[in-house]
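Heads up, this is only part of the complex; the chains shown haven't been moved.
Lettered A and B in written order, each chain numbered from 1.
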Amino acid sequence: MYFASDNTGPVHPNVMAALARANEGYAMPYGADDIMAQVTTRIREIFEAPEAAVYLVATGTAANSISLATLTRPFDTIFCSPEAHIHEDECNAPEFYTGGAKLTLVPAEDAKMSSDALRNSIAGEETRGVHGPQRGPVSITNVTERGTVYSVAEIKALCDVAKGFDLPVHLDGARFANALVALGCTPAEMTWKAGVDVVSFGGTKNGCMGVEAVIFFDPKHAWEFELRRKRGGHLFSKNRFLAAQMLAYLEGDLWLDLARQANAANARLVRGLKQIDGIVFLHEPDANMSFAGWARAGHQRLHDAGAAYYIWEGQLDGDNPDEILTARMVADWSMSDENVDRFIALARG
Amino acid sequence: MYFASDNTGPVHPNVMAALARANEGYAMPYGADDIMAQVTTRIREIFEAPEAAVYLVATGTAANSISLATLTRPFDTIFCSPEAHIHEDECNAPEFYTGGAKLTLVPAEDAKMSSDALRNSIAGEETRGVHGPQRGPVSITNVTERGTVYSVAEIKALCDVAKGFDLPVHLDGARFANALVALGCTPAEMTWKAGVDVVSFGGTKNGCMGVEAVIFFDPKHAWEFELRRKRGGHLFSKNRFLAAQMLAYLEGDLWLDLARQANAANARLVRGLKQIDGIVFLHEPDANMSFAGWARAGHQRLHDAGAAYYIWEGQLDGDNPDEILTARMVADWSMSDENVDRFIALARG
């Protein structure tokens, strides 16, 4: 019953098999391998973006920080939600990679910025000329850090605001596939057709071992990104093993199948928990992550049975069995119906 | 009628005379001049801090950023109010000098953080271990950017919170003298006795040409500060001309006299404006800066007569003569009663 994160589960067998195949013989290093060329071709097809520049790195923090640094000057500020991974969970990596840019936190509901809030925040910055930070890129996360999903229209509205100020847009897609299957749209619709300029396209949380693609729809940024990736220590000599993961992930729409499984597991979990009296969800979960509160006694039962998830608000330790603690639960592709049902049964008590 | 800022007025004649005296003959460069030694002695006396390390730079942004960088690791976050000069008006200088630290904005009322708000903000950070930014220094401004003044007790309460988390405290004292005479306390009471570790001690806004002292009460940071100052290009070869300004500023308590004049000019202005119907102050002004709103027609009269101040909210241009626009007015030491009274008369109409 591992709902702690979608980074604790196993790598999908297809990805493991691809790594084994990629290991045959010799390959050119640093991204000049044949598999990388196939990855680029495949991603361009999937995104209907024949000019896109495509790169691989091994972590989401690297994908976000290096792509943002390519679009941000050190005296700029990046607009994002207060819950953004780049703000809360990257130990100042964006500030580091940009050489000291700032992050401006746009008020958000359930981790989603409205286009009005974004417009107000951007308009509010740089009324001070040289004294204040300058307006930099907008960064959106989809699936958000609270498990909600921006619709295509919402993404477009945010991008329109950004474009109105001539600012580029970055999409943190650590859970890109989960958002896509939740929306039922195409990758192009969720990105460049809506106005997104660069995507961190996650693989690690959805069945890969450790690989994220960075996709620039305008290739003019390509060489600078390559230099920044190398300078950050994120250019792999044996890039073929990143490429092999990504190719297997995309092959036969595996990435979409795995995201559907994860979302379905979460939906099953939500359905079950909602039927239990006293369990309240913080907001409607849209993909593979949900937040809900119930009494300590229920958490204690789950914990004693080995269920793994974060207590988001409150502390498991405590005297009052009725106190409400909030749980963050994330399902990955490998979550079985049995484990979901067992979790629900334990929560019910 | 120059109320635009306390950086538009003239340098006090004593300071000019000191520059002329300092110009006689040769002097050792880079801070090894005799005048600097006298400055250090005098500041230690004034602050009752015989061990303090004292340095001079020419701008407030340099004083703030370099002193903060000495106390902040690049993966830390600095706690300050949303109105802090270091956040709003330094074009990411703190992020630059710290190598990419973050600023956490603590909710504040009239630019003053409460100790509760500070405690909540600090407690809220770094619950994520290695993932989030680490807790760094607290930075307080007194006089605040909204013209309010923290009492000694309020400063102590903030420092106590910081010390409870083992965090150092920086005081942005661009208007240190104005706060001090408003409070009627000693420099030691407003700083190290309350728990402040380092002060940006302003001279520029209060009658100097361009000089700020950085005072570390614990000299262990001295050498690192010197290296960071040099690396930032803020070590003056002809340091004697910074030192001469500061020495003249401190001599015979000139600094306190000038601050009293500025505060008195502001008080006269506030008294006068308050007697006019329809003029509303955003909050009670404590020192030499005030914010108040009145109708466009009044602003237009002042503007036509050559009065200089910022329209803080709203735009001078506009059709409706009754619309309320908010002014920011700052008085420096050189403001005459005549000019204050003329301003009031014009506002009255």
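Convention: a residue touches a chain if its C-beta (ideal position, glycine included) is under 8 Å from a C-beta of that chain, and two chains touch if they have at least 3 such contacts.
Since the model is a prediction, treat every value here as computed from it, not as a measurement.
Total copies of the shared sequence across the full complex, per this structure file: 4, with 2 shown.
In this text, only the chains that are shown with their structure count from here on.
Distance between chain centres (mean CA atoms), chain A to chain B: 42 Å. Chain B makes touch with chain A in their complex at residues 74-77, 88-92, 95-96, 98-103, 105, 128, 130-134.
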